[in-house]
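Of the protein chains in this complex, all but one are displayed in their positions.
This part shows chain A:
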């Protein structure tokens, strides 16, 4: 694909994301028009716009906009995490959820949120994600190599353990609606998103995302494996751990604001590679935008399809993600990773 065509795709995806975010804010029990959304945002940004009714303004600015923006940022962060993990572990099934990072981050997050451990929420989630990552890769490593299938199995074990720990901690504390709380952490939800969530997610995506984007060439070098990457001038161990550490940081921040949402990191890189090609300089920006788009749409479905019931968004991403996961397992080219 030519550079111009790629940029066309990227710009189109960004515009679509902005429009979809705007439309998503209008959707909900109270009717809000797109003009009112723009008006509310404009007023808060200090632009000279006609004021919006106070009730509408608080629905837009306090409730829906933080939620939609959090969904967009979390989608972007998870999709980036998946793309990086798939490259440096050479595993098409790598994803922060399948390899247990998200569940590990949840344990760290509930320690802070539920038990009130005196630790910054994103830092605790990062520690949980990092521990889970190290545990998964250590278990999967047999005779110096990690096969994709062993990594997924080890991730399953760690995710089960971490999920049990999360549930245990919530039951132990037993305040309020434990079941709902557990479901939100295990399945992932952006229902409680605030401007603080937006700030955490935006900082992580901006800072870690920039670092990852600057490593795009290094990510390309892993295509033929470690020896090949080393022969192309990459310091393999240092690069891999720096990038996996970044992914743990990014995933930790995402889980801190949304719980463990599955399959975004798995499926988005595969879908977007079909458009951008495998080069990471093109893949990463587009996968971030499309990840955001995907999660905003999924979350809008989660809160409207069974209105007035609201589903954790992780249920929707699983409904979409599992068939894609099965397709990846069944497809002919699976000899690439078996």
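Note that contacts are C-beta pairs under 8 Å (C-beta built on N, C-alpha and C of every residue); 3 or more make two chains touch, one makes a residue touch a chain; residues count from 1.
As a working rule, contacts and distances are computed from a predicted model.
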{"item": "Protein name as given in UniProt for the chain not displayed, \"FeS cluster assembly protein SufD\", \"Hemerythrin domain-containing protein\", \"ABC transporter ATP-binding protein\" or \"Glutathione-dependent formaldehyde dehydrogenase\"", "value": "\"ABC transporter ATP-binding protein\""}
{"item": "Omitted-chain contact residue, chosen from A:223, A:242, A:271 or A:315", "value": "A:223"}
{"item": "Contact with the hidden chain (one of A:234, A:268 or A:318)", "value": "A:234"}
{"item": "Contacting the left-out chain in the complete assembly, out of A:39, A:66, A:92 or A:155", "value": "A:92"}
{"item": "In chain A, positions touching the absent partner", "value": "86-87, 90-92, 214, 216-217, 220-225, 227-228, 230-235, 273, 277-279, 281-282, 333, 336-337"}
